[in-house]
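Yeah, one chain of the complex is gone here, protein chain that is, but the others are all in their spots.
Labels for the chains are A, B and C, by order of writing; each one numbers its residues from 1.
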Amino acid sequence: MDFTPHTADDVRTMLAELGMQDLRELYADLPPEILEPQLNLPEPLSEQEVLAHLQELAARNQTAAKSFLGGGVRPHFVPSLVPALAQRGEFLTAYTPYQPEVSQGVLQAIFEYQTMIAELTGLDVSNASLYDGAEALAEGVLLALRQTRRMGVVVSQGVHPEYRQVLTTYLHAVGAEMRTVALEGGLTPAAQFDDSVGAVVLQSPNFIGAIENPEPWIAAAHQAGALVVYVADPLSLALLKTPGEWGADVAVGDGQPLGNAMSFGGPHFGYIAVREKLLRQLPGRLVSETRDVDGRRGYVLALAAREQHIRRAKAKSNITTNAQLTALIGAMYLASLGPAGLAEVATTAVVRAHELAAALAEIDGVELATPQPLFNEFALRLPRPAEEVRAALAARGWHAAAPVPAEYGENLALFAATERHDGADIDGLRQALAEVLS
Amino acid sequence: MDFTPHTADDVRTMLAELGMQDLRELYADLPPEILEPQLNLPEPLSEQEVLAHLQELAARNQTAAKSFLGGGVRPHFVPSLVPALAQRGEFLTAYTPYQPEVSQGVLQAIFEYQTMIAELTGLDVSNASLYDGAEALAEGVLLALRQTRRMGVVVSQGVHPEYRQVLTTYLHAVGAEMRTVALEGGLTPAAQFDDSVGAVVLQSPNFIGAIENPEPWIAAAHQAGALVVYVADPLSLALLKTPGEWGADVAVGDGQPLGNAMSFGGPHFGYIAVREKLLRQLPGRLVSETRDVDGRRGYVLALAAREQHIRRAKAKSNITTNAQLTALIGAMYLASLGPAGLAEVATTAVVRAHELAAALAEIDGVELATPQPLFNEFALRLPRPAEEVRAALAARGWHAAAPVPAEYGENLALFAATERHDGADIDGLRQALAEVLS
Amino acid sequence: MKRDFPTVFERSRSGRRGTRPPAPPKADLESLLGTANLRAAPPRLPELDELSVVRHYTNLSRRQVGVDTNFYPLGSCTMKYNPRAYEAAAALFGELHPYQDPNTAQGALQIIYELQQYLAEITGMDAVTLQPAAGAHGELTGMLLIRAYHESRGEGEQRRVVLVPDSAHGSNPATASMAGYQVQEVPSGPDGEVDLEALRAALGPHVAAIMLTNPNTLGLFERKILELIDAAHEQGVQLYYDGANLNAIMGWARPGDMGFDAVHLNLHKTFSTPHGGGGPGSGPVGAKAHLAPFLPVPTVKREGERYLLDYDRPQSIGRMRSFYGNFAVMVRAYAYIRMLGAEGLKKTSALAVLNANYLRKRLSWAGYPIPYDRLCKHEFVAQPPEGLKALDVAKALLDYGYHPPTIYFPLIVKEALMIEPTETESKETLDEYVRAMAEIAKRGLEDPEWIAHTPYETPVRRLDEVTANRHPVLRWRPEET
Partner (left out) sequence: MKRDFPTVFERSRSGRRGTRPPAPPKADLESLLGTANLRAAPPRLPELDELSVVRHYTNLSRRQVGVDTNFYPLGSCTMKYNPRAYEAAAALFGELHPYQDPNTAQGALQIIYELQQYLAEITGMDAVTLQPAAGAHGELTGMLLIRAYHESRGEGEQRRVVLVPDSAHGSNPATASMAGYQVQEVPSGPDGEVDLEALRAALGPHVAAIMLTNPNTLGLFERKILELIDAAHEQGVQLYYDGANLNAIMGWARPGDMGFDAVHLNLHKTFSTPHGGGGPGSGPVGAKAHLAPFLPVPTVKREGERYLLDYDRPQSIGRMRSFYGNFAVMVRAYAYIRMLGAEGLKKTSALAVLNANYLRKRLSWAGYPIPYDRLCKHEFVAQPPEGLKALDVAKALLDYGYHPPTIYFPLIVKEALMIEPTETESKETLDEYVRAMAEIAKRGLEDPEWIAHTPYETPVRRLDEVTANRHPVLRWRPEET
């Protein structure tokens, strides 16, 4: 079925208005040689049929298993009010709030979201959202290069490998140079930067879960006149010292942990926050408070001169559509949990991760590869390739042991804990892993 | 967790305002001997925990099986827009629209629902809804007795047995007399009524699925000065001659087939429709169109003098809370399918029911107990008790063969088809039943 | 630019299609169903595309307020927050059929069974049925239990009267009538409670039962409840508890301990299931042991690890509803009780009472007389300042963004404003509400024209109810356009 409201009569009348008799005439200005290809697509289905089909496909995925998978995306609990509110048609089916008088809902929600991200990161300003953590990182680095007018980038290997890959793609495009500093003992070693370096990137907790001490890097970067881009899981910021407190200039990360379903990796949202002085380098949309002609408070898109639709080839970024609804979900999640709830979610995750790490490291041949202190994820060195272990665990009803790329070492696997895990789950996974490895 | 917003500070300040220090003082006017019982209830849970617990309970129900169960409640497909719209907070969390200026949403939806029910039944007016089909029947019969000032009721055995049980309870309460006329060959036989009879009740398609010819009963009832209450599945009215066309005075039924989840039997909604002359006997709420002081069209509750909150002991019924949201779902369902869609749903069900009946009746020892023409349900006579067969089918992943009460005959089982069934399902059930009975 | 909001029928166009079911198989309906059995013409349902359906109902909802949008202190209705989690919970059970093999519905039966137990515990009753579909339906169930009890003792003929206080909710007397009883009103005393002497005088062997709400509809706890019940019981009279107001005393006192014989609850009030614009609800009934044999069939019982539907109840009053009641509502209430636990329920009631008393005090200072100005429970009744009408205050409130209280009920208070804030509203909300009420009082007295024409900012303004009652228009007809 399709979703057109036209009755046969409507089509006739409307065509007549145009002096036409057949819909084909609407395509009379196309070259005939390319007109009306035969598309080879499956036969149309009704809603009932397509949902039944998708249910079958969904059943081919194993989702009932308890999951300890991490890598920046984790199975958190989403309070029911979040999707219920986010799915309200006004939020779901609006677009970019170009007409502020009828878009105060989205605009105010963005303004509040910007504030929450600034609070979480300890920085001054945030924007309306970016695509995901990886793109946010790339935009953050490009921003730093624009500001410093330099083309060198140094990245810690502790940054999520997929984020580094995306960054590489973006940097290659603009001809920037990127150097990676390998982890040592699971942590980013001290480094020196010369004055070609415009951006220095590190992540804490890093990809294998260790909490970094960013101080030396930040000091060295600032010394060299570079800006620091800090990748942080927003949930960790409920407890950990903020990028702002450490002295970073830019914070970026992925918003999945804040109320967004995992959805096989997307959509989530990317956040970015910067110090005030970098404001005009920010990519994407910004919302400002203002007043209407009657003196009532309202919100508008601001500083659009940075954006593609005004600045075109000179825009700070090409980003247009961002991740509004998933960012809104993030804001709703934060509003429903509040600082206390968020801290509780994080605390449970931390405790469970430590319990889990201790429990699993006891298994013969298994070794904790992440130095303490770790947060909610950690890597284990397994006696066998992680892919095999992950598959064997899945067969036992556990999703865990995400393979860590070989650049970090042999047979490393990532584990994460969340507030959805309890002692029994930890015990269950321990037993399953022991079985798999025995 | 609970849902109170009070901070410790709030509680203190508010108590102080009352000259109190402890919440206990709020209960100082209760007899001390009954104060503060220790309630033995399970420990409190968080949302996450209670949902996990309910998911476990839900997993103890078998719902993945294809269902051919009927008896007035059937597994129809519900278009996704229906729950999405019905769950909008304004519909979900409003109550009876006593303040029409801020309740036009609910009021207009009821007005439209009333119209749709009138259209479906071929009668003049309907109300805002009743609890379910059974209570609607009881209210319909009481209405007829009030109007005719008689106390005799004659009911066809073709009426759903649970509806008849509820009717019995209600009639016993007011001291009315009820006589049941047994089916003959699966159909209601001709009957005569004397002038003690105020209400005559029949159902078509009847409980075992046969389409009745109500003409003789209606003629005889009217001859005797009785009113006719006609029980009809609303989906059947997409195709079948309406209670209004046949000459019935009152139509009642259950709204589950119109977009409501089965939910183990409820909530659904009961509908009632009557001829204009019976309007002032209608129980429950009614919404009327009117105009506001500026001349704009609007809707209000009307004729409330029939209701308990005005008429008290003399009210037409005690009904207060009805089934607004589920009736709204019914209206949304009808609006999304329209007359053509509804007819298609019904047609598929009819065809599949005939195919299924033919297929199953071929199995050795199985016999069709419903005379033709049947609609979307039918009864089979099985060689073994229906409970056993139902259990054996369930073990094979099929829900079917709802036991028919013994008053209708030995080893009868009910089957229903809907638009969710296709040829493969029919074949599958046939094979399963053949296996179970072999 | 405000125009009439179109009806769904006015949006319809002949031949337009919305959601399409799978294409139906070719069918000769005349032969399958019989030509004589087919309707002459299809029902004139609206013909809409999906977008029009979505827009229509979305915009309708935007012409509606609810607890989700506004403070809604509708007295006696307990308009508390409805947790969204319970919608997700209820959806888990949507695909369960009432006639599927009970062995394949053990999770659902367990919920029913445990909820029966919890509600018995909360009310101090011995047995509970979850079958009734709403409070009034519960009342009828309860009164039929009492009637069956009297009949079982041979007193059915003799006990024909039910006593109901004049402050009672309308459904009480209406129910007593439907249960076949004559209703006799008992006056309230000057303290707003039932006049115990008048009640004693009305008691006797012709009385079947007393229906009481406690706290009553003034929000006052009937302080002489134990004496009252003793007096009644001495005369063989049964005590029925209308539990619509249980939100005041959950965990603090139990109707069963007070001596009540039967009670109904409103899961859609006390136990936080949404009101849905007027329903559906659920009205479980609890009964003391001597009434338990009469409970409707089926109930759910437990045998070892299995849960069974029990139809074998020879003294039962019969059935009150098809199937097992409003199951999806039960799931919500079950989840609520499991989340709150005993402490949470108790705290909930205490804070509902705190909110009500705080608001009573503040409103009284703001110039609204409180006819029975003492410690109230979850609600209280106020009056507008001399010179204003309850209706006008209610309409003025609409422009301030509040749903008005229940007005003109209970009947024993003139110009009654019956206010129930519930425990889920914050102190700030109450404070702002009081400010609005104070402003309305002041402005209304200064400017009677203003208040008489409120509201000004709602989607429609005051509506002509007189014409609607004289010439009701109860359905849309094409001629009207």
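By definition in this document, contacts are C-beta pairs under 8 Å (C-beta built on N, C-alpha and C of every residue); 3 or more make two chains touch, one makes a residue touch a chain.
All of these numbers come straight from a predicted model, not from anything done at the bench.
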Inset, instruction - Taking the full complex into account, find the residue in C:Phe294, C:Tyr336, C:Tyr400 or C:Tyr433 that is in contact with the omitted chain. - result: C:Tyr400
Legend entry - Hidden-chain contact residue, picked from the options A:Gln21, A:Gln192, A:Gln223 or A:Ser263: A:Ser263
Legend entry - Option from B:Leu39, B:Leu81, B:Val200 or B:Val351 whose C-beta touches the chain left out: B:Leu81
Legend entry - Selected residue (touches chain absent from view) among A:Asp132, A:Asp249 or A:Asp425: A:Asp132
Inset, instruction - Using the definition of touch stated at the top, determine which of A:Arg285, A:Arg381 or A:Arg430 touches the missing chain. - result: A:Arg285
Inset, instruction - Kindly note down the residues of chain C that lie in touch with the hidden chain. - result: 1, 13, 16, 49-52, 54-55, 58-59, 62, 67-70, 81, 83-84, 399-401, 424-426, 428, 457
Legend entry - Positions on chain B contacted by the hidden chain, ascending: 1, 3-5, 7-10, 45-49, 79-81, 84-85, 89-90
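Throughout what follows, only the chains that are shown with their structure count from here on.
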Inset, instruction - Indicate the whole-number Å distance between the mean C-alpha point of chain A and the mean C-alpha point of chain C. - result: 45
Legend entry - chain B and chain C: spacing of chain centres that average the CA atoms, whole Å: 19
Inset, instruction - Among the residues of chain A, pick out those that touch two or more other chains and give their numbers. - result: 47-48, 79-80, 84, 89
Inset, instruction - Name the residues of chain C that each touch 2 or more other chains. - result: 16-17, 19-23, 48, 50, 54, 58, 83, 85, 87-88
